[in-house]
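This is the structure I want to talk about, given as structure tokens.
The complex is shown incomplete by one protein chain, all other protein chains being positioned as in the whole.
The chains carry the letters A and B, assigned in the order they are written, with residues numbered from 1 in each.
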Amino acid sequence: MLLIHCPYCNETLPELEFTYAGQAHVVRPEQPSGQSDEQWEEFLFIRANVRGPHYERWRHFHGCGRFFNAVRDTVSDKFLTTYEADAPRPDLSSLTERQK
Amino acid sequence: MSQYRVSGRGRVDTSRPVTFTFDGKRFTGAQGDTVASALLANGVHLMGRSFKYHRPRGAVAAGSEEPNALIGTRRGPGRFEPNTRATVQEIWNGLETNSQNKYPSLKFDVGAVNDAAYMLFSAGFYYKTFMWPKNFWHKVYEPFIRAAAGLGVSPTEEDPDHYASRYLHCDVLIVGAGPTGIAAARAAAVDGLKVVLVDENAEAGGTLLSEPQAQIDGRPAWDWLAAELEALKAAGVKIMTRTTAIGYYHQNMIGMVEKLTDHLPELPEDTPRERMWRVRAKQVVLAQGALEKPLVFHGNDRPGVMLAGSAQTYLNRYGVLVGKRPVIVTSHDSAWFAAFDLQDAGAQVQAIVDLREGVHEALLSEARARGITVKLSHTATATSGRLRVSSLRVNPVSGGSVGAGEEIRCDAVLMSGGWTPSLHLFSHTKGSLAWDDDRTTFLPKDTPEDCLIAGASRGLWGVEAVLKDGAEKGREVAELLGKTPAQVAYSVAGDRTGTGISMKELPTDRSPGKAKAFVDYQNDVTAKDLRLAVREGMRSIEHVKRYTTNGMATDQGKMSNINGLNIAADALGKKQPQVGLTTFRPPYTPTSFGAFAGYHRGDHFEVTRKTQIDAWAEENGAVFEPVSQWRRAWYFPKAGEDMDAAVARECAATRKSVGIFDASTLGKIEVVGPDAVEFMNRMYTNPWTKLGVGKCRYGLLLGDDGYIRDDGVIGRLGQDKFHVTTTTGGAARVMNMMEDYLQTEWPDLNVWLTSTTEQWSTVALNGPNAAKLLAPLVEGVELTEETFPHMSCVECTVAGMPARLFRVSFTGEIGFEVNVPAPMGRQLWETLWEAGQQYGITAYGTETMHVLRAEKGYIIVGQDTDGTVTPYDAGMGWAVGKKKPDFVGMRGLARPDLRAKNRKQLVGLLTEDQSKLEEGAQIVFDPKQPVPMTMVGHVTSSYDTGTTGRPIALALVEGGHEKLGETVYIPMPDRTIAAKITSTIFVDPENARLKI
Partner (left out) sequence: MNAPVSSFTSGALVETSAARISKAPAIGRLSLRARGDLAPFDAALGVGLPLSIGQRASVDGTEILRLGPDEWTLTTPVPRTAQIEAAFAEIYEAHPHSLVDISGREVTFEIEGAQAAELLTLGCPRDIETILPGQGRRTVFDGVTVVLWRDAEDRFRMDVWQSFAPHVLALLDTGCRELAAQSH
């Protein structure tokens, strides 16, 4: 069972308080009706299948209730960082550097 | 005192005799004995039959690694457990135990014929022997193998015990309370650090319990141990015995199983049998020690052949001599000390046989002083004796050739092939291992966890060395936690340090192909099997393991892994690290299902949610059905009624007069804020801007893929306030989905969501008399067609209670839903029940609700839809706001596949023979086509009784909307049913009945 740092509560808590919410930084287009079928397919269905650091979303469901983002290494299952939902995507090289 | 008990030795209390039975025979042991030590004290070595060959077996070890001595234990009805290790089970007065895998008796077992057929049952025999003919597997081979092979039988009665679980957070967890763990705990227990020290044994002390001769800091080991444990308790260390760390999971989460009652003669009330601890430690020190390896030679499994270190444990910890004329065979110094201890306790050691050419002079002189014969450069090539070893055959080895054999008479063979560091938990961390050539073993290297490994489990040997290492690691973790622990030094006299070598199977002068030299006792795997596996092409140790099943029994290869690796590596002509080590997986020792289930059984198996009105339903004879986590009243049978009769009555009464229904489980969400209407527009397919305050609308929720996710009636209670209802099962999911869009896609919207599912108890009244019944109880609104038409809502007072009143219908009749604060639900229900008596009010359950709604063609999301149904498929295009710029699912609905013709569409079905269809039944257009037929849809809802006078069904059928009036066919096992496609509305298509 993982430990997850909630960026809103600023506490590191057991995974059982959280729910997984899929890949992060998949932005719903402002004007979905203006999307081509290909673009919409990409948005709806196409996801990364990363071996290594993966940008993903979690929700502190049994806590503050907020969705937030995380970078988790899918090989080691370790979180490199978590950050608020509206924060920019963190630079991977700085995170992996910190991990070493 | 029994024959083999040695006075003045051991930690058991011989003044407190304990009586138990083994295979029906009574035995007496001492308080503190295990079943194995008590049986050995009575001279009994034969404790079981082996898995495959049914060979007689005795205890080979003294701890949890025991592969042979598996027994069944019983404590009255229901309390039976198979495959318990006799070396771990403590005895208590009245304990019943029995041996396993034998017929008719342990001493004479017909299954032992397998042993004679040894040459047939070689590696991979399952794969080779039983391949053909195919149908023989089920009929012949499997029943035979199941009957002949195997361990204990599964219990058949319900387990009356209860099981518990707990979370525990600590700074330092130390696994293993031997000298290493104790020293680590002592060093780490500084400055308020929360330290937990855990050990699987009944008492702490580890190897010190078997080495009383050591003097630590000038005190005898056991005095030191007692004082040290007291000091640890005083320092606040939580010491947990009979508690096994079974698995090491991510981020220093350790699973531990505590056994609380298996050693007690009386079961204390309210005490669970076992408790699963889920421990989260900031730092972990693994001090699990090392496990002794057997030597691999012909007949090394005969009862009486056991590990030398275990014999030492039986003597020093339990005061039991495992034999009076033992012979020692070893490749490690440690067994020499076992010989000396047994000799000093009155045994006559027949010889010390050492594989090595030379050993330390100190050992030789100790042996000489005791008059023990020493045979260096000797190998063991056979044992004899039927149910107990009676002699060992040894041969000199010189320059790689094995000389003539010599029989040594004995009543026990004590062997040592050296020691394997216990790396199980370390391996669970995905820790890497490094091969150590000197010690011929794997040692721990790196781990990604906050974990240190200390003492014998990293290859150290001797009490002083491990105390020092334990203290160092304890200090290290305390420092990592920001503390400054004191330096502690230990001095040990009488320490038994030593070295040894690691062997493959021992050299022999006989045909190795015929040798029954066991590597894995529990799975009956021999050295020959391993070599055969390599000859037959297995190259990786993972393949060798699976082909031979070496290390795959419940002991997980604690004794066999390194011996197996040595042999496989030799057969492959490679170094061990090139062949690799198989993976250790949790649990460390076999763990009961009860421990994993914890509290979650019986009434506490899972949450059962009940409404405030549930108790009334129960008192009034309702039959319940589970709906997601809720239990809901299904129907209310009167005396003599079956379900069909009850539902028919409930339907008729509701259509004729008035029915009352508990709708409290519907999900409810309060949507509040200046952007509430914008949010609703974006979430739901329907337009909301023009919905007036005090009005409701049926809302349809899609996913962005365009498929129906949920539905419900939504009321506008204020300009900025909506009362949203969802399906019962969808409540949490819809709330999560809404929060997701709100928080991550539209954080700019000024609107908030609050779950009010359980704020309100909801009672639905339906039927021609609903308004008449309700009107006198309502203050604040008149219930007429003009003042409160269908699809209105209002905050008012009902029967004196603050209420939200909705005029909605899920039945096609005049309908109201009254919401009052949840705790008032039952009071409201009873008030309406009383007031409804004059109209013959009828309580109905979910089944009648389903029938009545189906008659009107109202869908149930999740029953008539399955996640691939669009609003258009469901015939609800009218609910889609086509002029809106966007809503969740709008773009999805424009996907080419979703606009395709011939999609499966929701229609009504009426069977030609008036029979009831089965829900889920497949539909075809042409019943005469060859099998496999082309299936064009399925029945989603089907009801026998109702108010239409005939069975009705809803179905998804390809292009169904274009096929009204056509006939489709539903092939069933016994016949094919023809049905006509109809509209989904079977009752009152004009909605005339909705009018007051």
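Heads up, the rule we're going with is that contacts are C-beta pairs under 8 Å (C-beta built on N, C-alpha and C of every residue); 3 or more make two chains touch, one makes a residue touch a chain.
In this text the structure is predicted, and so the values were computed from the model without any measurement.
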item	value
Interface partners of the hidden chain - shown chains only, full complex considered	A, B
Hidden partner chain, touching residue among B:R317, B:R826 or B:K856	B:R826
Which residue of B:E670, B:D886 or B:D944 touches the chain not shown here	B:E670
Listed residues B:A234, B:A489 or B:V607, member touching the removed chain	B:V607
Residues in chain A touching the chain absent from view	1, 8-11, 13-14, 16-17, 61-66
Chain B residues that touch the omitted chain in the full complex	162, 164-169, 268-272, 278, 280, 599, 603-604, 607-612, 614-615, 618, 629-630, 670, 672-674, 720, 750-752, 754-761, 821-824, 826
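Following the convention adopted for this analysis, only the chains that are shown with their structure count from here on.
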item	value
Centroid distance [mean C-alpha coordinates] between chain B and chain A, Å	28
Parts of chain B lying in touch with chain A, wherever the complex brings them together	249-251, 253, 278, 280, 430, 448, 704-705, 736, 739-741, 743-745, 747, 885-886, 890-892, 894-896
Footprint of chain B on chain A - complex, ascending	1-3, 14, 19, 21, 27-28, 31-33, 35, 37, 40, 43-44, 57, 59, 61, 65-67, 76-78, 85-86
